[in-house]
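I'd like to ask you about the structure that follows.
Here the complex is missing one protein chain, while the rest keep their positions.
Our next item is chain A:
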Amino acid sequence: MIQHWNLFLAFFRVGMLGYGGGPSSIPLVHKEVVEKYKWLSDDDFADILALGNSLPGPIATKMAGYIGYRVSGILGMLNAVLATIIPTIAIMIILITSLNSFREQPWVNGMTQAVVPVVGVMLATLTYDFLKKAKVNLGWLTTLLLGAGSLILIEWAGIHPGLIIFALLLVALIRPMGKKGKDTKVYVNKEQSS
C-alpha cells in the first residue's frame, strides 16, 4: 500500500512538473525513481531510457508504465501511468472548455519561458552523469568515439536515434565473445570491483 502511494506521488509529481512534453520529464523521473525512492539503479534507468527511446510512442508513459510494473506489477503499472497523465488531462479539459483566453495571458507565457532553461540544466546534468558512467565502463576513448559518432549521425546525418541504439545492441549481441571480448571482461571486472 505504501509502495502504491509512493508510486502515485512520484509520477504525479513528474506529470505535474514536466513542462514541455514527455522528454522534459526524463530528468524528473530519474530524480524520483533512482535518487529518491531507489527503485532502480542508474544502469537500469539507462537501459529503460535507451529502449524507451528506440520504441515508438510517448516516452513519459512508457517509462512510468514499465517502472510501475517493475515496482509492483500490473497494478503498479496502471497506478504510475494514471498518476502521470490523469491530472494534466483533467486540467486541460477543464481549462479549454471553460476559459479559452487563458493561454494568451502574458503571465502564462512567462511561466512557460522561465521553466525551459531549468529543464535544460537538468538534462545537461543528466548528460554529464551518463558520460561519466560510460567512461567508467568503456574508458574515455571508446566513450568519446561512440559519443561523437552518435552526435554526427543524429544531428548531421539525420539518422533516427532508435536505429543507432538498435545497431549498437546488435553489435553487442553478435560479436564474438571469446578471445575478442577483451573489453567486455574489463567491463565486468570493473563492475565487480566498484
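Note that in this section contacts are C-beta pairs under 8 Å (C-beta built on N, C-alpha and C of every residue); 3 or more make two chains touch, one makes a residue touch a chain; residues count from 1.
As a convention for this text, contacts and distances are computed from a predicted model.
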item	value
Protein name as given in UniProt for the chain not displayed, "Putative spermidine/putrescine transport system permease protein", "NADH-quinone oxidoreductase subunit H", "Extracellular solute-binding protein" or "Chromate transporter"	"Chromate transporter"
In chain A, positions touching the absent partner	13, 15-28, 31, 43, 46-53, 55-62, 65-66, 69, 77, 81, 84-85, 87-89, 91-93, 95-96, 100, 102-103, 105-127, 130-131, 133-134, 137-138, 142-144, 146-147, 150-151, 154-155, 160-162, 164-165, 168-169, 171-173, 177, 181, 184-185, 187-188, 191
